[in-house]
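For this depiction, one protein chain was excluded, whereas all remaining protein chains were kept in their positions.
First chain written, first letter: the chains are A, B and C, and each begins at residue 1.
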Amino acid sequence: MVQPLFVSSEAMDWTALALQFERVRACTQKLAAPLSAEDACVQSMPDASPAKWHLAHTSWFFETFVLAAHQQGHQVFDASYRMLFNSYYQQVGARHPRAQRGLLSRPSLAQIMTYRAVVDEQMLALMAAMKERKPATQQAVAQLITLGLQHEQQHQELLLTDIKHLLSCHPLWPAYAADSPAETDSGPAHADLTWQPVEAGIYRIGYGDGDFAFDNEMPRHSVYVQTAQIASRPVNNGEFLRFVLDGGYRQPQWWLAEGWDWCQAQQLSHPCYWRDAEGHAGDGGWQEFSLYGVRALHALRPVCHISYFEADAYARWAGARLPTEMEWEVAMGLHEWPVSRPGLHPEASAGCQGSGIGQVWEWTQSSYAAYPGFRVAEGAVGEYNGKFMVNQYVLRGGSCLTPAGHARLTYRNFFPATARWQMTGLRLARDV
Amino acid sequence: MVQPLFVSSEAMDWTALALQFERVRACTQKLAAPLSAEDACVQSMPDASPAKWHLAHTSWFFETFVLAAHQQGHQVFDASYRMLFNSYYQQVGARHPRAQRGLLSRPSLAQIMTYRAVVDEQMLALMAAMKERKPATQQAVAQLITLGLQHEQQHQELLLTDIKHLLSCHPLWPAYAADSPAETDSGPAHADLTWQPVEAGIYRIGYGDGDFAFDNEMPRHSVYVQTAQIASRPVNNGEFLRFVLDGGYRQPQWWLAEGWDWCQAQQLSHPCYWRDAEGHAGDGGWQEFSLYGVRALHALRPVCHISYFEADAYARWAGARLPTEMEWEVAMGLHEWPVSRPGLHPEASAGCQGSGIGQVWEWTQSSYAAYPGFRVAEGAVGEYNGKFMVNQYVLRGGSCLTPAGHARLTYRNFFPATARWQMTGLRLARDV
Amino acid sequence: MVQPLFVSSEAMDWTALALQFERVRACTQKLAAPLSAEDACVQSMPDASPAKWHLAHTSWFFETFVLAAHQQGHQVFDASYRMLFNSYYQQVGARHPRAQRGLLSRPSLAQIMTYRAVVDEQMLALMAAMKERKPATQQAVAQLITLGLQHEQQHQELLLTDIKHLLSCHPLWPAYAADSPAETDSGPAHADLTWQPVEAGIYRIGYGDGDFAFDNEMPRHSVYVQTAQIASRPVNNGEFLRFVLDGGYRQPQWWLAEGWDWCQAQQLSHPCYWRDAEGHAGDGGWQEFSLYGVRALHALRPVCHISYFEADAYARWAGARLPTEMEWEVAMGLHEWPVSRPGLHPEASAGCQGSGIGQVWEWTQSSYAAYPGFRVAEGAVGEYNGKFMVNQYVLRGGSCLTPAGHARLTYRNFFPATARWQMTGLRLARDV
Partner (left out) sequence: MVQPLFVSSEAMDWTALALQFERVRACTQKLAAPLSAEDACVQSMPDASPAKWHLAHTSWFFETFVLAAHQQGHQVFDASYRMLFNSYYQQVGARHPRAQRGLLSRPSLAQIMTYRAVVDEQMLALMAAMKERKPATQQAVAQLITLGLQHEQQHQELLLTDIKHLLSCHPLWPAYAADSPAETDSGPAHADLTWQPVEAGIYRIGYGDGDFAFDNEMPRHSVYVQTAQIASRPVNNGEFLRFVLDGGYRQPQWWLAEGWDWCQAQQLSHPCYWRDAEGHAGDGGWQEFSLYGVRALHALRPVCHISYFEADAYARWAGARLPTEMEWEVAMGLHEWPVSRPGLHPEASAGCQGSGIGQVWEWTQSSYAAYPGFRVAEGAVGEYNGKFMVNQYVLRGGSCLTPAGHARLTYRNFFPATARWQMTGLRLARDV
């Protein structure tokens, strides 16, 4: 799955790692707290998983890769879980089919919560006893735990996007969280988009050193980037609405051929979770469904829940294009990385120094591919990023749903060109 | 939906009806008692509904057709339920799509139980006050309530077949009910199949008089039936296993052309819920999934969970055929109708006077069609049987899952030729 | 396939049979004459076959069932044809998949015409020499040839409906035959629909004696028919247009539930091959595609190319119903059977004594099922009618595309409830 860099010549700080473990695990449960047993059980489409499954699978990860391997006399919590909550690790064995995760009414949410508690208890006991083990073991276990926590953070975001999709399937569009935060956005500065230069030349991209990165961010390597310009912030709802009202969804010239066919077949006319409450396709009356429920569409918030095809079509209509992930990494490297202000919906005022990073994942035009010299990790945990490197496009920057501290400049997210249920937007680039 | 015959010139016995109401409603809840909120929420296929939906829809029926029409100052429990829990009554208005019932994580099971309690309370209050109303109103309301109770009994059986299908989708095949009854079957008499004559002539079939019948059982009318013979009991597992082991699922000559194509496409090799635990297609080692969990296949129990296509192919292999529903009604009319002994799985020893009626629904070769002179009821409740009279086949007799007292000689159940998740078996007939 | 009754105690008249053979075979080729090699090769949908395939398959029938069995020293024309042109005779061996008949660019149309000539020559030689054979052989061969000729006549009609469908897929709607006959219809009498009584009682239906019948018309048997009325002629275009303009395709109350879902999914708004040339859904401007090309919709011609679902919905809208096939046979038995006036499109003035029989096949409400005591023929030719007796509905009467002399009172045609590319219409019935 990943290639953690958690390497230290000094003695491991097991107390700190245990604290981080408790924090991440508690956060997952806090996200699930508003959900009933039924909310947590239903699967709304094959791409989305039930919240209960996320809760179990993240625990399965620790049990399978840490406890089963490194806890002496480990007692399996339930032998059937090995198969039920395996996602796609072929080397671990059989798996329950992804599209049928929603058929698992059993085990219940309550049983999964017990499972989490037992795993947590055993993990903390293991960590408390790690100081006695050999340094090599300590390092291997610490790497696996770090990996497991990063993995769990990824599932925290998925849990939210998946429950959002489920609630959107309900004809009443119920809210996940009742209280929407006060809107603090709308400073005029945010409407002013400026173009920031990217100078041609050789750059180094990819992960160098630090605490942790996934294997797909490595190795750090040289690329040649051409002269270009990149926008100072993501495209916002007001801008995207002009594309909608201008007939952008009815004009094939803006679209990739495959995107146009898909858009026609799906009968799309606006981003996912938008609706025209007045039904006359005019300027007013547009609403969007959020985890806070239905709200008026705010012009200055970044547009979100658009596919690669829509992002690309918008860019062409706007006389621009999507950036490559290399351009993006080079240009955004000039900014200080934002101290995330996670929330349940993108805000207009958020982001680092006005760059708007971190509110929506930004589609790049780069197909998800291996960096030169890419190597997967040994064993089953190596089955993560590499095997998805086809027909997917890279997104950069993180979103408001991404846990604080999880994303970074070199982070590579990826989804198929039709994915809309993730918190996805775009930032424009152009040649000069 | 139906055309109830609950007509009486005497004063209505509202106390008796209220008692029956309480009994039927309580029975539904008893069936749901072993289910968790998650069990009750999931939809395992488009043809099956979540248990929660059955619980709500049967209450919706009373609220929509009785309370909303006849309770003074009726307060709607929740306005959205009118749409969420409408099955297919076009005249009542919009409906939530059938295949998406499983996406309704809300309302919760607990809320539906509250809904049931409120409807029950209002219904009992209404009945208590009915004596004061005009006779015509009394009669209309009594008919609707009777209809609603019959309707609820139909959903009791569906609730069980649907939950059975859901549990069968779980890789562990969990049981709905822990304790299987002691096997009381296996008397040698049951293995001896005899042929009972049907004499050629004009017969009257269909519902004549009595307390209640669905509209599709009427009017009673004359038919000409040819000389034939009909088996003294349904086909049992041992007999059907011989068909399986003889290669019946691999030989096109026994099958209707459409059935053969379907059987090949589905890669069927035995009845639904059977499995060959030893995997060598031999005589021993066969098991079947039941609501009691997995059990060894008992040779003398009636075969169940077979489609029309399988029933028809078996009959041809056995040198016989399926009876018409007219033959069936004429022949079974010679038996005393069984005092049902409902259970969760067919038993070998059950049934009236050895006829075996009432353990499994018996496929007939008759396409489901209107009786001559058939009329649907006025209004939305008329949208029940008539509109399904195409591409469905009639089943007769009732099953162990049918509520006690619900079936009768003239009762016409119907399903498409591919349906397997119902408690369906067959009885042979032959020409002479 | 069929159970021919060609039985004679006298000496066979082989000269007459040979003459009939030549006539039927020549007729098939005349129907194919307007077709280019390309027209004859393309398959427009899985249900339709290329004309070339019809030409080959009907010859294959004679080669496989007559020549290979009864010609001494028979040399197979081409060994691959046994598989390529087998329709669905499992006992004959492997078959080329039906939906892939259009992929057979080879053999060419010219080769198939040679095949026909060779088969014809050998068949005529065989018949010329039959007088020397044993009477039992003579009778068996004469029966097979008769069957083959009836089979070929069925394919003559299919060839026309299939080529019509193909041409309808071309955006220019090209004509099969250039010259449309002068319209001889429109006598006022045809617009006057009257209701003819059917008296309740026991009737004998099915084929009794005569030259030939298919096995599904037998045995002749008793049925009890209720009192009813049946229309004096089929529904015409003008009447059906009123249903269309009245919103019949948008109102679920007229439709069987399965028919409504299908109609919505297919987005149907009028019969197959109709179009509203002016596009405003008004009274004028309607056209229909025929084998003569596009023509104005003539109000007095029988409506055709409608599915069972549309026929049934129209009948309900018109306050009537479809007849059963028993009613139809009883009522039409009072008419003299028409001397067919085949053509390429139904005419308003045609039919026997104003009954309109023979212009369009008439949907009945009867599911296609075995008559009591039905037996299929021995051997591969028995694989014809019986194995389709599920999910199909019976049509009666014959159409303008049916070869002269092919249909009769007891003839049972059958198609699924969604079939529209056949020459299908309806006649109303009603209870009294």
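Definition applied: a contact is a pair of C-beta atoms (placed from the backbone, for glycine too) under 8 Å apart; a residue touches a chain by one contact, two chains touch by 3 or more.
As the structure is a computational prediction, the values presented were derived from the model and not from experiment.
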Interface partners of the hidden chain - shown chains only, full complex considered: A, C
Among A:60, A:214 or A:308, the residue in touch with the chain that has been omitted: A:308
Residue of A:29, A:114, A:222 or A:266 touching the missing chain in the full complex: A:222
Touch criterion as defined above, residue of C:36, C:75 or C:194 at the omitted chain: C:36
Residue among C:96, C:321, C:408 or C:430 that touches the chain left out of view: C:96
Residues from chain C at the interface with the omitted partner, ascending: 36-42, 44, 52, 80, 83-84, 96, 100, 102-106, 108-109, 166, 169-172, 174
Touching residues on chain A - with respect to the absent chain: 88, 90-91, 202, 221-224, 226, 228, 252-253, 255-260, 308-309, 312, 321, 365-367, 369-370, 372-373, 387-391, 417, 431
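One rule holds in what follows: only the chains that are shown with their structure count from here on.
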Overall pattern in which the protein chains touch one another (line/ring/star/complete/other): line
Rotation angle (°) superposing Cα atoms of chain A on chain B, nearest 5: 180
Chain separated most widely from chain B, comparing mean CA positions: A
Gap in Å, rounded to a whole number, between the CA centres of chain C and chain B: 38
Centroid spacing, where centroids are CA-atom means, of chain A and chain B in whole angstrom: 47
Interface hub residues of chain B, defined as touching at least two other chains: none
